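Right after this comes subunit A.
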Amino acid sequence: MDYAFFPGCIAKNVYPGIEKATRIVFEKMNVGLHDYPYSCCPPPGVVACYDKDTWYALGARNLALSEPDNRDIMTICAGCYGTLHNVWHELQHNDAKRAYVNEHLGRIGMTYKGTSRPIHFVDLLDGMRDTITQNKEVDLDLRVAVHYGCHYLKPTTVTGENSESPMLLDEIVGLVGCKSIPFKDRLTCCGAGGGVMSGEPELSLKIMERKLKNIKKADVDCIVNICSFCHMNFDQSQKKLESFDIPVLHLNQLLGLAFGVKHKHLGLHMNLVSTRDLVKKVKGAKKGRDEE
Partner candidate 1 sequence: MDKTMDDIIREGNAYACIQCGRCTGSCPSGRECGLRTRKIIHMARVGIDVFKTEELWDCTTCFTCQERCPKEVKITDIIIELRNLAVKNSYYPSMADVPKIIIQNLYRTGNGQPLSPEVSKLRSIIGLDKEPNDIAKDKEALADFQKLLDGLPLMRWGGI
Partner candidate 2 sequence: MAETWNPKIVGFLCNWCCYAGADMAGTSRMKYPPNIRIIRVMCSSRINAEMVIKAFQMGADAVFIGGCHPGDCHYVDGNYRTQKRIAVLRRLLEHLGIDPRRLRLEWVSAAEGEKFAQTMDEFAKEVAELGPSPLAALQREVL
């Protein structure tokens, strides 16, 4: 299997541990990831909210890059996925928009065909459950709070997901020995999207605070997300709020731990909220296994 790899700007330029973890984990699972001169998705909360047509055109440029190689595009962020998948979906149906986009891409000698599909990596993992189990070296035995991310699930008319009671992520963390702990309002937004985190940080923080309170009540070892943007919000907000210290892991970092990768290679130490205790706990688990 081969994919064009769309890391997105947060995983590249803010939390590179996520990019690294993804590369390691997918290499272990024998999935080839290929780089392209991608721009950022562009961000739905900013570009789409300012001018949707620009959003379509820039999104289409990214989508078109791997078309000559016939590669689908793997994203590791719900925001990137939201942009690329929505753009792809719209251009699939809307001929006028497609013509518009191609008119502009034509100016730089590109065309958009729609032959490369964006895929969220969790959907990819869904079909690789056996591979995950085969690569598992450590049974993590953690209590985790999973966070799906709005734009991975919704709008369902585009994503085709079940937005009210999804189980996929819960099942995947289960494969590496983690227990997904239910908590109140587990599916609500983290508060980052729509330009709110940058435009109205206080509002964003309030939404996040409520969310963190609910997670804290569930008494978990860490938060697991499938979106670099949510990841950044969870990690940075806890520092701002000061009253929380729940480690935040992107699913690929969690998988990395389970695959026996050293936490430093996964960039866990770069999080603002310390992951030290968590890493200790996992090491303990590994030791326990080794001694068996």
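The set was built so that all candidates are chains of the complex that A comes from, given by their letters.
Heads up, the rule we're going with is that contacts are C-beta pairs under 8 Å (C-beta built on N, C-alpha and C of every residue); 3 or more make two chains touch, one makes a residue touch a chain; residues count from 1.
Computed from a predicted model, the values in this text were never measured in an experiment.
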Of all the listed options 1 or 2, subunit A is touched in this complex by number 1
Within their complex, state which residues of subunit A touch candidate 1.
7, 9-10, 12-14, 16-17, 19-20, 23, 35-40, 42-54, 57-58, 61, 96-97, 100, 104-105, 107-110, 150-151, 153-156, 163-164, 185, 188-189, 191-196, 198-200, 203-204, 206-207, 210, 264-267, 270
